[in-house]
Structure formats: C-alpha cells, structure tokens
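Shown here: the complex without one of its protein chains, the others still in place.
Labels A and B are assigned to the chains in the order they are written; within every chain, residues are numbered from 1.
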Amino acid sequence: MSTTANQKAGFGSTLWEYLTTVDHKKIAILYLIGGLFFFLLGGLQAMLIRIQLISPDNEFISAQFYNELMTMHGTTMIFLAAMPLLFALMNAVLPLQIGARDVAFPFVNALGFWLFFFGGIFLNVSWFAGGAPDVGWTAYAPLSIFSEGHGVDYYAIGLQISGFGTLMAGINFIVTVINMRAPGMSFMRMPLFTWTSFIASVLILFAFPALTVGLFLLTFDRLFGGNFFDPEMGGNVIIWEHLFWIFGHPEVYILILPAFGVFSEIIPTFSKKRLFGYSSMVFATVLIAFLGFMVWAHHMFTVGLGPIANSIFAVATMAIAVPTGIKIFNWLFTMWGGNIRLTSPMVFALAFIPTFTIGGITGVMLASAAADFQYHDSYFVVAHFHYVIVGGVVLGIFAGLIYWWPKMFGTMLNEKLNHWFFWLFFIGFNLTFFVQHFLGLMGMPRRYWKFLPDQGLDLFNLISTIGAFFMAAGTIVFLYNVIVTQLKGEKVSGDPWDARTLEWGIPSPPPFYNFKQEPLVRGLDPLWVEKRQGNGKIQPAEPLGDIHMPNNSFAPFMLSLGLFIAAFGVVYQGSMWVLAAIGFAITAGSMLYRSMKDDLGYHIHKEDLEKEGDGSNG
Amino acid sequence: MKGWMSRIKAVFALSVLALILSGCGEPFLSALQPRGEGAAMIMELMILSTVIMLFVFLVVMIIYVFVVFKFRQKKGQEDHIPKQTEGSHALETLWTVIPIILLLILAVPTVQYTFALADMNPEVNEEGEENEQIWIDVTGKQYWWHFEYEGLDITTSQEIYIPTDRRVYLSMISDDVIHSFWVPSVQGKMDVNPTGNQNEMFIQAEEEGLYWGKCAELCGPSHSLMDFKVVAVSPGEFEQWVEDMQGVTGEEVPESDTAQDGQELFSDNCLACHAVGSSPNKVGPNLTSFADRDKLAGVFDFTEENLYEWIDTKGENMKPGNMMVDAPYDLEEEEIYQIIEYLMTLSPSEITPESAENGVYQDSDLSNLFPEEEEEDDEEQEDENDEVEDEEEE
Partner (left out) sequence: MADDMLKSGNLPENPERATLEGRNKFLGFWFFLGGETVLFASLFGTYLALRNSTVDGPSSQELFGLGLVFLMTVILLTSSLTSVYAMYHMKNNDFKKMQLWLGITVVLGLAFLGLEIYEFVHYVHDYEFGYTTSAFSTAFYTLVGFHGAHVAFGLAWIISLMVRNAKRGLNLYNAPKFYVASLYWHFIDVVWVFIFTVVYLMGVVL
C-alpha cells in the first residue's frame, strides 16, 4: 500500500485507492494536486489581469470579464490554492511530527478534502454557466445582491461547501494535536509547524462559522427573497462587511501562521541550531491569533464607523506588530552563530524575512486609521497583501513543499532548478508588487479594469506586468522540476537534509502505518536529541505489536458529490429542484451508511510487521 | 570586470532616480502631492509612519545581512555543530519593548488625526467666529456622481465646485451599491453607502486646481470609469459661479435655430432623467453646466464625436453596464446633432474648470452666500468683498 506498491498497481486500482483513502499522507497528496491545480488557474487569471493593465486604456478584455477574473483570482488563490496547499503540508507532516500513526478523524479528514474539491469545482463551473462571480472576492452587498446571472450564487454555495470541508479539517487537526501525541511529546516539545498549524486550526474553527453565516444570508437574499442586505426592505449592507471580515481577518492568520511554522522548521535545520526563543515563539503565535480576532474593522476604516471605533481598531491592529516582530528577531537570532547551509528551502526562508518585513511594515502603516483613508482600496493595499500572502504564505508553501518533498514522495527535487525557480519567482514578485505601493499612493484604486493615460500611472503598471511574467516563468520551472523528478524517481534516505524533528526519523516516504512502534520523545527536536545523545535513531515507547488502522471509505466522496449535485438544484430552482432532491438524498444516504455500519478498521499483525524487516523508527 | 560593474551601477542608480521622480505621480491625482488640508495631514502621518518603519526595516536588514554573511557555512566546516542557544531574556525583552514604544509614537498622532478628520464642526475664522458651513449632498450612482448644494439651490453632476481655503462639508449617500469618494490630492476617501448609512466628511483645497476624483469601491463593470472632478476656485470666483448657477432655470432659449430644435428634442427625449438647472431629478446626471465640463462622462475627451457616440449608443460600450442603455429614446443622426448643439449652449458661468487652472485669485469671505448673516454685516465689509483682488497663485 505504499507508493511503490501503487506504482506497480494498475491505474484503476490506484485511482480507487485515492478516491477512498483515509490515509493522511495520501490525502496530503490529493490536497497538493488540488491546490496546485487551482494555483495554476489563479495564476492564469492573474496573468490576464496584468496583461489588461500593461498599458493605459487597454481593451484586451472586457470590463465584465475583468471583474470576473479579478474576483475568481482572489477567491481561488485564498480558498482553493493557499489553504489546500497548507493542508497538504499539515496532512503530510503534522501527524509525523507528533509521532502519531494517524489523525484523530481519518474519515472526516477525507471528507474535508472532497468537500473542498467539489466546492472548488462547483465555483469554477460558473465560467461555463453564464459567467463567474464578478463582485470581488469580498462580495460586498448590495453589489453582490444586484449582480445579474448566477455567478454570485456559485460563489456563495461553492464557498459554503468548501468551507464545511475546511471547518472539518480544522477540528481534525485540533483533536489530533491534543489527543494523538506520542509519549514524551509534551506541548512545549512540539515543533513550531505543529504549533502554528494547531493555532491556525483553532482560528479556522472560530472564524469560518462567521463566513458560513454570511454566505447563508447572501444565498437567502439572492435565491429565496430574503432582505438582509436590501436597503429598501430595511436591510443593512454593513452586516455583510462585518461578518465577512470577522472571518476574513483571522483568515489572513490562518494562512500566514502555518507559513511561519514552515520557516521555523527550515531555519533551525539549515542553521544547525535550535530555534531561538522557542517559548516566546509559541507565545507570539498564540498572541497573534488572539489579537487577530479583534481587528477585523481595520478593513472598514472608510465605512464610516466613526473616529472612536476607528481609533480602537487602529491601535489594536498596531499591537499585532509586536508579536510578529518577536518572530522576525527570533529567526534572525536562530541563524546568529549558526552554520548556515544555503539549500533552496533555506533560500526561500531567507527571502521571506525581508519581504515579509516589508509586508508587516506596510501593515502597520495601513493600521494608522487616518492614513488608511488614502491607502484603503488602492493599489497600496494590493501591494501590501501580496507582500504578505505571496512573500509570506506562498514562499512558505514552496519552501515547505521543497523541504518535505522527500518525506512525501521519497524523491528529491532538483536543487539547481529549485534555485532557478526561486530567483525567477522572487525577482518577478518584487517587480510586480513593489511598484504597486506607489501606484496606490499616486491615485490608482484597486479593481480597476482600466487606468487612464496621462495620469502618471503607465510606467509602474508596465513594470508590474513584466514582473508577473517572471513569476509565471518561475512557476513553470517548478512544474518542470516536479515532473522530471517524479519521472526519474530516484529514492533518497529518510533524512536527506540532516534535520531535527521526528518525521525525519522514519523512512521516506513513510510506511502507511507511519511508526512501527510508537516513538519515545526525549526532548525538543527529538531526532537531533537522538543524534547528539543517542544512536541517531528514535527510541520506541512500546514493544512491537499489532497496529490498528482505519478502513478506506467511498462515503466521503459520495457525500460531497451529493452536495455538489444538490447545489445546482438550489441555484437554478424550478424543475431543477429534482437535482437538489437527488443530491441531498445521496448525501443523507452516505451519512446514514456511515452511521449504520460498524466500521472498526483492521489490524496489521505483529508477524507481518516483523517480516517487513528493519523499517524501524530510523 | 570592474568597469562593467560600475556601468551597471550607474545605470541602476539612474533608473532608481527616474523611478523615484516618477514615483510621486501627477499633482492632480497623487496622494503624495497633497493640495488640501486633509491630504496634507495624512501625508504627515504617512511620512511619520514611513520613517519609523524604515528604521525598523534597517535594523532588521543590518542584522540580517550580517548574519547571512558571517554565519554562512565555510568550506571544511560542514560538520561544525554550533552552540544550541535556547534564547535570551534580555534580547527578547528588548525587541518587545522597543517596538511597543515605536508603535506608541505612531498611535498618538493616528488617533489625533482620526478624530481631526472626522470633525464636522464649523471652522473658526480669524475673528474667532464660526464660519458658515457649505454642505453638499453627494449621491453616488452607477457610474456617476451627483451634487446638491444645501440651501444654495444648485445642482451639478460629475463636477463639484468648491472655494479654496475653506472646508466644504459633504453628506454622502448612494442610490444603488456602495461607492467610495476619493480625491487623493485633496482628501482621503470615504465610503458612500446606500440608505441608512450616511457618511460625512470635509474637503478643503489649499490651491486652486482641477483635481481628479475616483470611485474607490468596486461598484460594477465601469467602476474604473466613475471619475469626477473637484474644481477648486478662489472664493470670489466661487461666489460668482454660485450666482450664475442660481440663475439657470433650464428654460433659457438658445440663440441658433438648430439649438432651439435641439432643446425641443431634449425636453421630449432626455428631460425625464436629465435636468437643466437646479432640480431634485437625479435619474441621470444634471446637465446645467454641461458644456463647461472638463471631460465627457467623467473620463472621455470632450469632443463632438465622443458625445455623438454616447448619445447614439447610449454609452453602451463606453461605460459598460451604465443605466442609460435602458433609456427608451430613438433618435435620428440629425436629431442627435441638434441635441448636441443645444447641449453645447449649456454654459451658464464664466467660471469653468479653466478658471481653476489659470490661477486668478479673487478673495471673498463668502458671506453673500448666507443671506441671514449678510444683514448683520456692515456696508464697508461688503464693499471690500466686492473688490476683485487679482493675486498670482504661487
């Protein structure tokens, strides 16, 4: 059942295995494929946007299509690319890092993926069904209520479905971390990636329901004649903004915290030093998450909340800079006195520090409520959040992918191509977005289909578009690298980077049961501890015995498929209600099937494990 | 090798310089070239925050560069195991406390300016008296702007005339979706919300000029074409403009026959939505001073061809998604030209966007605009006001 076995197996059985899998490592690969697919799609949309803005008064694409592209670019990148790619890393690594054989809810984990997948597909069906949503990823009412066609319906219901999946994934990781840690893996010995993923999951749990409600209200207004956002009927459009940003701001930290975690793994590994100020790093993570819930209205300074509310939210927002600063300095001092190897993951991490600092700096500038009256909804904001999301999250995702690629696939991405990818992407990124700070201050609002000639905006827009092509070229190099590496299929050892944490103590890729014997954790960075103080192998905490494993199930796929079908019925109504009936029946049936069956999983017997030879923890 | 390096450096330095020079934008649009009280206040805040933040960035980068160069793995040291430091309380306290101090330095003026910009009380003049306030009701519509001067009986669209050196107060509401009113070189932006969430702000221009305004909240396909202008003229010119505008009834008969025919066609086909003269009608833009407009529909060059195309196609491709495409009229080519001829007579005042740019300064305390106040004023002061003072703008 390992990857090698799969390669020998036929295509059909491999496909079936992945459709029914509940193994977190395979779900990670599914998330990776789904996330990369949507990342490319979002990237393509970004390229069309930049080509439209290459020169003033350009007529390359129509205004309507531009708005659809811009909306789908944002929605896709946040919900369907960045989050799934982070989930790919979490699924691949988090259980291994805490010495668990599986996640707490393998079935729910699979369900989370399929919900995300079908939600994403549903959203994108809109392209072929009369037009994608065209109201920005924030979908402010009442524009989103007045928007014609079904684009916004697809937005509301597609995000609803994939949002359920995200919520489930969040709960799964929370419980996994609390209940599934190996002996000796206390909270304060957990690797930072596990910590940040854990906190991000808590944020998901408390932030996503606000979006769920917002999307429900939007759906009810659009499809069932509700009046939440209809001013004529006493509705209030500001409610949407509040709900959206109560979700939306924590969402930023849901994205960036795991990226922080990735860098907190990579920097110590390639500096050969333990993380500087581990406990203050943990503390800063928790503090950022906590403050992240109290600052949503800084997205709404210009809405007219009044100077008192604006001032409170401004100061609260500035406060977040303190724990973020702590993190930056801790990373710097982790490297201080270290023995730094400039491998490609480390180069990504090194690039992240200045870019993210710039993103943080502009963040503080934006927090200044009065000044935000100029920055708000201008290209300054566009530049800011791309510095945070691309310069932080995307660099983190790629650093993590390259770093853990051997653990996920047992192969090593070509280092030379990784560096090519990095330089093209990094230079392109800075070209694209640095000048956008100035475009905003020079008077260019965001979401502009056209900018006019003779307003001093031509040069920087041109530079920005050129940068986008560099980023695209870099991404192509990465894809090429992935294909070539996987075709070659050269296997590497369990610990190719000379790393420090538990996941590197088992073979690459790990056997499907992860740990033959539950590992005993004897300190922070357990593998490093064993390398320095023991024989370099993780010690077992239990004698060899039977291992309990969950059964595969097709129910998650069917359950999500049912919602996917039902969604069409809800959008089109009329005679299409039949679809809703069929879809909900499939979903309910799958749930009943799951509930009614006694599904106890199976055991791998001790004797079979012994036969597999020395696959021990190390 | 060295010469090549220095040439690269020179080119680099030059291009950086060029970038910096072009990095300030155009004075009529850029927030970096403030021409009004609000924009100037915000500019101060931006500079302060930039300075503080650049300091932080420098500190980070100095440590960063030092660390990366100093502690990079050296040849032969591949197996070197550095000391595994856990942390340092002193250092960690240091980089917690210093940022807090820096943020406090920024937070105080932030709060101060946030309140200052929200202050809608009347300005106090040199004599310690409160100035009369000029209030303008702003309505945002897909994709144009409507302005009603409270108590002055003036309505305009697309262009808002204000006197310099004086705050003008805006009370803003949207008729459809959310818009955002932004004149970067004069003032920061404020959202224009539909019913129930009316917003107020002031704008004040310190120099005469024609400033570009933009809609800053996505409002539909033609969001990027919803520009408007702020025409800041000297107080004396403003007073004259008010008088001229107040005189317009919309029933003035133009001189030429074609224009008269056009006027008739206009009343049959256009008047239901477009008013001439002060009117509560805001289905479509008010056209009182149409012929004086700087741009057609906010963004297009004011040419006969453009105007013809607009009337002929109802702006379908010029401003995608605009509401005029639903207008029921059907006009022949000749009729359109007659209407154009009439429209081009709609120039009630000598005060036009050009007056804002030519820089002739006419002073006034605007007391004529507020009749009750006028009675209390003594004759002398009024005479002074009527005197026209030509002053060169700086």
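Please note the rule applied: contacts are C-beta pairs under 8 Å (C-beta built on N, C-alpha and C of every residue); 3 or more make two chains touch, one makes a residue touch a chain.
Computed from a prediction, not measured in an experiment: that's the story for all the values here.
Asker: If you put the missing chain back into the full complex, which of the shown chains would it touch?
Answerer: A
Asker: Touching the absent chain in the whole complex: find that residue among A:L48, A:A129 or A:V213.
Answerer: A:V213
Asker: For the chain that's not shown, point to the residue among A:I178, A:L342 or A:A581 touching it.
Answerer: Here the residue in touch with the unshown chain is A:I178.
Asker: Given that one chain is not shown, which residue among A:N227, A:T485, A:Q517 or A:Q573 touches it?
Answerer: The one listed residue touching the chain not shown is A:N227.
Asker: One chain is left out of this view; which of A:L15, A:I308 or A:L592 touches it in the full complex?
Answerer: A:L592
Asker: Since one chain has been left out of the picture, which residues of chain A touch it in the full complex?
Answerer: 104-105, 108, 167, 171-172, 174-175, 178-180, 205-210, 212-214, 216-217, 220-221, 224-228, 230, 233-236, 239, 242-243, 246, 546, 548, 592, 595-596, 598, 600-603
In this text, only the chains that are shown with their structure count from here on.
Asker: Measuring centre to centre with CA averages, how many angstrom lie between chain A and chain B?
Answerer: From the centre of chain A to the centre of chain B is 38 Å.
Asker: Tell me, which parts of chain A touch chain B in their complex?
Answerer: Touch list, chain A to chain B: 62-64, 66-67, 134-136, 140, 142-143, 146, 231-232, 236-238, 271-274, 276-280, 302-304, 306-307, 310-311, 314-315, 318-319, 321-322, 325-326, 328-330, 332-333, 335-342, 350, 353-354, 357-358, 361-362, 364-365, 367-374, 376-378, 435, 438, 441-443, 445-452, 454-457, 459-460, 532.
Asker: Quick check on the complex: what are the chain B residues that touch chain A?
Answerer: 19, 22-26, 29-32, 38-39, 41-42, 45-46, 49-50, 53-54, 56-57, 60-61, 63-64, 67-68, 71-73, 77, 80-88, 91-92, 95-96, 99-100, 103, 106-107, 110-111, 113-118, 176-178, 180, 182, 184-185, 187-191, 193-200, 212, 214-225, 227, 299, 320-321
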